[in-house]
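Only one protein chain is missing; all other protein chains are in place.
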Amino acid sequence: MDFFGITPSVLIASLIVASVPILMAAIGELVVERAGVLNLGVEGMMIMGAICGFITAVETGSPVLGFLGGAAGGAALSLIFGFLTQYLLANQVATGLALTLFGLGLSSLIGQSYVGIKPPPTQPVPLGPLADIPFIGRVVFSHDWMVYASLAAVAGVWAFLRYSRAGLILRAVGESHDAAHALGYKVVRIRLLAIVFGGALAGLGGAYVSLVRVPQWTDGITAGAGWIALAIVVFASWRPWRVLLGAWLFGGISVLQLNLQAAGARIPVEYLSMSPYLITILVLVIMSSGRGRAALNAPAALGQNFHASR
Amino acid sequence: MTIADRPELLSVQGITKAYPGVVANSDVSFTIREGEVHALLGENGAGKSTLVKMIFGLVKPDAGQMRLRGADYAPQKPGQARAAGVAMVFQHFSLFEALNVAENVALGMENPPPMRELAARIRAVSEEYGLPLDPGRMVGDLSAGERQRVEIIRCLLQDPKLLIMDEPTSVLTPQEVEILFKTLRQLSAEGTAILYISHKLEEIRNLCDAATILRRGKVVGTADPKATTARELAELMVGTTLTPPERRRADRGEVVLGVSDLTLASPIPFGTELKNVSFTVAKGEILGIAGVAGNGQDELLLALSGELRAPADRVRINGQPVGDLGPEARRRAGLVAAPEERLGHAAVPDMSLVENALLSGAVRKGLTQRGFIDWAGAEAFAAQIVKDFDVRTPGTHVAARALSGGNLQKFVVGRELSQDPSVIVINQPTWGVDAAAAAAIRQAILDRAAAGAAVVVISQDLDELLEISDNFAALNEGRLSRPRPVEGLTIDQIGLMMGGAHGMEVAHHGA
Partner (left out) sequence: MLRLEKRPSPSRAWTIATPVVAVILTMVAGGIMFAMLGKDPVEAIRTIFWDPLFNAQFAAYSRPQLLVKAGPLILIALGLSLGFRAGIWNIGAEGQYIMGAIFGAAAGLAVYPVESRLIFPVMIIAGGLGGFLWAMIPAILKTHFRTNEILVSLLLVYVAQNILSSMALGALRNPEGGGFPGSRNLSQIPAMANTELVAGTGMHWGVVVAFVAVIAAYILLQRHILGFQIKLAGQAPRAARFAGVSPNRLVILCMGISGALAGLAGFFEVSGPAGQISIDFATGYGFTAIIVAFLGRLNPLGILLAGLLMALTYIGGELAQFMLGLPSAAIQAFQGMLLFFLLAVDLLSNYRIRLARKEIA
C-alpha cells in the first residue's frame, strides 16, 4: 500500500527524522519547565544552535563538532535568559520573547557569509545487516546518530525525573520554590542548570535543522519549530514519553504535507504548509479543554520568579 | 531526674539579627536542656521565626553565638543543622503538594534510603508515634493535620536531638492537638528536646517545661509556664494589660443572609469542594465559622463574595437571590467581604492605598461616574479609613506592601466596614496581627454588628470566635455543621464539629 507513491517504511523513517529538532528542543524545555521556569526563547536558542552548529561544522569539517557547537550556541543564549530571570528577576515571558527576537537577528548577522554553502554530511550509523531487515531495517536501523541520541535523551530525562534524587529535587523546585528553599536547596542554581540544559538541547535541535534536515543556512531556518516544541510540552502534559508522541505526530504531519506538495496534490501549497501550525493549535485546544488533569500536571511554580527575601 | 539536672543541649548567647528597617532579634539568649520542652512565646512580629531560622541554618546571625552539646554551632545551611541533630517542622511552605508523602520525606533528608525502604520506615515510625500516614498518597490530597504529620515524621526519621516546632497547633482540631501532645511528650521522655513556638498560652502551660518570652526581638522574661497564670504570660508577651472587647447586644432582627444547600466545586488546585452548606445570619448577629485550614474556608468566602457563582437561590440577601451575581452586584446588594490573604487578594501589593480603596469601594462609595474614576473621592475615602481605623502609614499614596501586616489588615477590614454594609463576611480577621491591632479589629466588627449588620467571621482561632460570635459552626471537609449558640459549648463538642482527629480513630465527619 502506498500513500501518494511513498512507501510506509520511508514515510515512517522520514517522520522520525523530521521530528528530531522539535523532539530535542521539547525534551530540553520540559526539563526547564519541570524546574518551574518558562523559557519562551526556544525558537531563538534553536536558531542560534542552527547557525553556531553550521559554522562549526563548516569550519572544522566535522558534523560531530558541529552539533557540539550548536549545543554551545543554544546554551550560551540560554545563559542570558538565566541571568536575567534568575538573578535580575526579569519577567520570564518578556525575556523569552527577547531571546527569540535577539536570536533571530544575531543568527542572521553571523550567518551572512554562510548562505549557500553545503555543510559536511552526517552519515547514518552503520548498523550492518540490521539495516537490511525488511521494513524494520528502514524504519529503525537506518538513521544518523542524532536520531538515536534524541531517543536516548527522552529515555534519559524520563529516568532522571522518575528515579534519581536530583530529578526529585528538580521537580520539587518546580512545585514550590519556597518550600525547596526552606529545606535548604539552592533554587536559583538548580534552575540555572535546567535552563542551560534546555538551551543546549534546543541548540542541538537547531543544529540538526541546518546540518541534516535542510541542510544549509538561510535566515529564519527554524521556521517556528521552537514554538511548536513549546506547544508539544503542553500537549505532553510535562511527561517525557508523551513529548516523543507529540514530536512524531508533528513530524508525521510535516512529512505528509511535504509529500503531498511533492505529489502535486490539488490543495494549494500555502494551505498545506500552514497545516502543521493549525494542527498544533488544534492539539493544544484539545489538551487544554480536557481541564483538570493536564492543568494539574503543570508545575505549580511555572513562570514565577524566586527571590529569597528573609 | 528533674529537667534542671539534665545536661545542656543548646545554648544561644547574644544573638542579634537586623534587617533593613527592623531589628528582628536583639541580644537574645536562652538555653535548652536535653528532653526539655521549651516554649518560645511571643506575639506576631516578636522575632520568633527569625530566631529559629538561625538555629536551623536558614538565616545567619549578625552577632552572637550558639553552642550545641558544648561544641560551637554555626550552621551555614539547613543540611548542616540536620546533620547536627536539629530538625524543624515548619508552619508553612515546606511541602510539595504534587509529590507523594515518601518523596516529600526524602526531600527533607540528607541521605534518604531507596524509596521502597523509606516507605517501610515511614510506616514503622508513624505507627510507633501514633501518627498514621500512607507513604504513597499525594500530599495535596491530605488534610492540614496529616500534612503536619508528614513534616514531623520527616524529622523523626533523622533521629533529632532538638525538634523545632513553629506554631504547630494552628492547623489542628482540639482532638488532634491532644494526639500531637502525646507524641511530643513521648519524644521528650525519650530525650529529644523540643523548641515549641506559639502564642497560645494554655497550650504552653499544658505542655512546656520552660518558656522564653520575646517582645520586639528582645527577651523580656523567662517563666515556668506551669507555675504562671495565662494572664501573667499574656502581659509579659504583650507588654500591656489587655481589655477584652466590649460587647453591646443588639436586638436580633430578621434574617439578612441566607445560604441554602450550597454545593460548589473548588477553583483552587487541591482545594475543597463545598457540600450542602446551609446557614442563616440575622441582623445584628455574628456567626463564627471555625475549622482547620483547608476545609473549605477559602471556597466559602469566594462563594459569598461573588467570586465564585452558584445557582441564584442558593445565596440570598434580604430575601433576594444573589447566588449568580458577581462581586460588584453583591456589593450593591449590601454585602462586603474581606478575604484572608491581604496581599494579592484583598489588596494589590504594588498599588497605593488610594487605588486599593477604590478596589472594593468603587460601587458603594460611588467613586465612578459613567466609568470615569473620581480620584479625589477615592483619596478622601482612603484618608477616612486611615483615620477611623488608626492605620499607621506615612500617607495614602504609599504602596500597600509597605504597610506592616497589622496595619494593612486594619486598612482592609476598615475599607469593608466603612461601606455601611448590611452583610459582612470576613475570613481570618486577625491572622498574623499583633494583639493591639487584633483587639481593635474585633471591636470594630462588634460595633458593626451592634449597628445592625449581619456578620460572618471565618477563623481558625477558636478563642477569637468564642469571644465575638453569637452562634458557632465549623467547616469540615467542605461541610458546615449546624450552627449552635456559643453559650454552653464545650471544647470537646467544638472539636467534634471540626471533625475530631482527621484520619484517626474518630469518624471522619459526624454532621
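Letters A and B mark the chains in the order given here, with residues in each chain numbered from 1 onward.
Simple rule for what comes next: contacts are C-beta pairs under 8 Å (C-beta built on N, C-alpha and C of every residue); 3 or more make two chains touch, one makes a residue touch a chain.
Just so you know, these numbers come straight off a predicted model, no measurement behind them.
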Which listed residue (B:G221, B:P321 or B:P349) would be found touching the missing chain in the intact complex?
B:P349
Of A:L40, A:L249 or A:A301, the residue that touches the missing chain is A:L40
Residue list for chain B contacting the dropped chain reads 20, 57-60, 76-77, 305-307, 326-329, 331, 337, 339, 341, 344-351, 355, 358-360, 362-363, 368, 371-373, 398-399, 401-402
Over the whole complex, note the residues of chain A touching the chain we left out.
40, 80, 84, 88-91, 93-95, 97-98, 101-106, 108-109, 112, 219, 223-224, 227-228, 230-231, 234, 268, 270-271, 273-274, 277-278, 280-281, 284-285, 288-289, 291, 295, 307-310
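By our rule, only the chains that are shown with their structure count from here on.
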Please give the residue numbers of chain B that touch chain A in the complex, ascending.
19, 50, 53, 57-59, 77-79, 90, 93-99, 103, 106-108, 112, 269
Please output the residues of chain A touching chain B within their complex, sorted ascending.
165, 168-169, 171-172, 175-176, 178-180, 182-185, 295-297, 299-300, 310
